[in-house]
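Missing here: one protein chain of the complex. Every other protein chain is in place.
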Amino acid sequence: MKLFKKLAASASALALLASGASAEISDGVVKIGLLTDMSGTYSDVAGPGTVTAAEMAIEEFGGTVAGAPIELVSADHQNKADIAANKARQWGDTENVDAFAELVTTSVAMAVFEVAKQQNKIALVSGAASSPLTNDACIPTGLHWTYNTRAMGVGTGSAVVAEGGDSWFFLTADYAFGESLQKDVSKVVEAAGGKVLGSVKHPFPASDFSSFMLQAQASGAKVIGLANAGGDTINAIKAAKEFGIVDAGQKIAGLLVFLSDVHALGLDTAQGLQMTVSFYWDMNDETREWSKRFFDKTGKMPTGIQAGTYSAVRHYLKAIEATGSDDTDIIVAKMREMPVEDMFAHNAVLRTDGRMVHDMYLAEVKSPAESSGPWDYLKIVRTIPGEEAFGPLSESTCPTK
Amino acid sequence: MLTDLLGFPPQVLFGQLLLGLINGAFYAVLSLGLAVIFGLLNIVNFAHGALYMLGAFATLGLTQYLGIGYWGALILAPVIVGAIGILAERVLLRRLAGIDHLYGLLLTFGMALVIEGVFVKIFGASGIPYAAPSQLQGGVNLGFMFLPWYRGWVVVASLAVCLATWYLFERTKIGAYLRAGTENPRLLQAFGVNVPLLTTLAYGYGVGLAAFAGVLAAPITQVNPMMGSNLIIVVFAVVVIGGMGSIMGAIITGMSMGVIEGLTKVFWPEASSTVIFLVMAIVLVLRPAGLFGKTA
Partner (left out) sequence: MKKTFGYLILLALALAAPFVVYPVLLMKLLCFALFASAFNLILGYGGLLSFGHAAFFGGAAYFTGHALKAWGLPTELGILAGTAGAGLLGLAIGLLAIRRQGIYFAMITLAMAQMAYFFFISAPFTGGENGLQGVPRGMALGMFDLSNDRTMYFFVLAICLGGFLLIARAVHSPFGQVLGAIRDNEDRARSLGYDIERYKLLAFVLSATLAGLAGATKTVVFQLASLSDAHWHMSGEVVLMTLLGGLGTIAGPAVGASIIIALQNYLASGPFAAWVPVVLGVIFVTCVLSFRRGVVGELRAFIRRSF
């Protein structure tokens, strides 16, 4: 099979060389290396689904671009940054991979950034969340596609304040990520005239949040902001429901909640929760059509990270199509020049700090009565313009912007 | 307020004490299971966390696929998981008899990796919700806090099981055999008692206790393939603190560690995940055999 592929690749490369059409596609093949978490914590939000999403983008091009075949290789980084760095380095050094894709969890993305910088390759980040990827830790060829912590936290934070939730108490995961999320959201809350009454730092990961929830309740704040993620957020929301905190009138704002978290919580517990999403399958005909195809392949509706992987790979291939080259600098320039236009993002731009700026959406979790069945979880409340969600370029601390 | 204690109103502290006791109940049941297994097999069951998780998944499965509700699962899940444990003891652990006990730890560690890995593969990593039984929905306002009925039930149920276990071991004939088996298995065998059977049953019982804790936990935390993997390390520390020699010791240590952890969540929340390890370090310095251990 592999041999056949190689033969096919070299045959087509030969044919092209003869016609002279793709003299600029290095070694006659466009190769994308996708690194994701296939078996761990993030395998639901990212994982095998991102491979399917990337394949769907490649299929749209019929498997070839600028006359050269497109090849996708994927690997499980097992959430270990060194495995990811090793794999990426090896792909770049010995297997002529042109771009790295997906890269869920920030430690992995940052490690691959280092490799991409040294090898001058493109990194299409979808799954990693940290804002520093397009700030202090940015690289010229690192493109952060789907979302970041600022967009998620700020989107939800400002929406909740606008609805009168003007006093806040934070439950913050006690590590760098939690603190920066709390800081970002506090700024927005205070700028909108709200007040932060206090916070409690909980260890990460924590399983029982009842104690922290009671402390939050005692603060009397109108809103309890959850500056944490994943299992911590899920457990905190469960505890809030169990201890009657929501019924007593306090509002829970999850600052980094994903569709899969809602799925895990169940609508009964999660209903009414507000969250910021980069994508929801049931937004319009385009997203529904794409998601339906995705669902037929995987049995699950796509998450934002998966849809974002599709969009990033597609835009990358578009740039190759337009320039007939796979040279990193030419492609990055072209990707910035062309607006991102697909079912995931409309008229979105790729900034010089690597940030792909597109609209985000404020969504509310439906009640069980409103939901018509599995995966019918959210209603979109508001569109958050890209600039508002991600902040202006002038705020970016990326040194090479 | 006049009665503020170190800046915290007493009702906050009462609430936290109660919550600590609830978490302590889990520690107690789990460390009790470890102690029972250790007593007869002389191994530390690293798979305890994975079997606790199996208990929760069994509850979920019984409810979703067989329509047996929470109350049925409360009995059935420990029995099913206990049976799996018995099978594992017969097929795997039995083959380690007579060699260094450390191999038992390593074997059960491998078992835990396999069980958890398979469950992550099948059910994903984010977990599945499980609702508390309808009889225990809601809660009661105690004045100083809102106590969900379910959490109250957890304390009552686990205390009852702990005390029943204590009674079984300290006050019945089977218990006398079990204790004799711990002290001198060969002599007991000479008296005509089937010690290998006793060992198998003890493992099954210990595993059943882990599964019981899993059933209790299902409505509180997510039913998640990794739910036991960090918990088990804390329970190990609890076991080191208490010493594995005594049933009552395991119960008391478990409960009190829950309370200490609960108070830490108020006074120094960042340290609440490490406080039990700190206590362990202090106990090791002052009383290496553990609070209830016999000095070797």
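A and B label the chains in the order they appear, each numbered from 1.
Assume a residue touches a chain if its C-beta (ideal position, glycine included) is under 8 Å from a C-beta of that chain, and two chains touch if they have at least 3 such contacts.
Note that the structure is predicted; figures quoted are calculated from it, not measured.
Colleague: Please work out which displayed chains the absent chain touches and list them by label.
Modeller: A, B
Colleague: Sort through A:Ala176, A:Ala191, A:Ala248 or A:Ala333 and give me the one touching the missing partner chain.
Modeller: A:Ala176
Colleague: Write down which of A:Asp27, A:Glu114 or A:Asp166 is the residue touching the left-out chain.
Modeller: A:Glu114
Colleague: Pick out which of B:Tyr150, B:Phe236 or B:Phe292 touches the chain that's been left out of the picture.
Modeller: B:Phe236
Colleague: When the complex is taken as a whole, what residues of subunit B touch the one chain not shown?
Modeller: 38, 43-44, 92, 95-96, 99, 101-103, 105-107, 109-118, 120-121, 230, 233-234, 236-237, 239-240, 270, 273-274, 277-278, 280-281, 284-285, 288
Colleague: Could I get the residues of subunit A that touch the absent chain, sorted low to high?
Modeller: Residues of subunit A in contact with the hidden chain: 38-39, 43, 48, 73-83, 85-87, 89-90, 93-94, 105-107, 110-111, 113-114, 118, 130, 132, 137, 174-178, 203-204.
Please note the rule applied: only the chains that are shown with their structure count from here on.
Colleague: Starting from the mean Cα coordinates of subunit A and subunit B, work out the distance between those two points in Å.
Modeller: Computed from C-alpha means, the inter-chain centre distance equals 38 Å.
Colleague: Which of the residues in subunit A come into contact with subunit B in the complex?
Modeller: It comes out as residues 39-45, 174, 200-203, 205-208, 210-212, 214-215, 218, 230-231, 234-235, 238, 242-244, 248, 260-261, 263-266, 268-269.
Colleague: Considering the complex alone, what residue numbers of subunit B touch subunit A?
Modeller: Residues in contact with subunit A: 9, 12, 15-16, 19-20, 22-23, 117, 120-121, 124-129, 131, 138-139, 145-146, 148, 150-151, 220-222, 224, 227, 230-231, 262, 265-266, 269-274.
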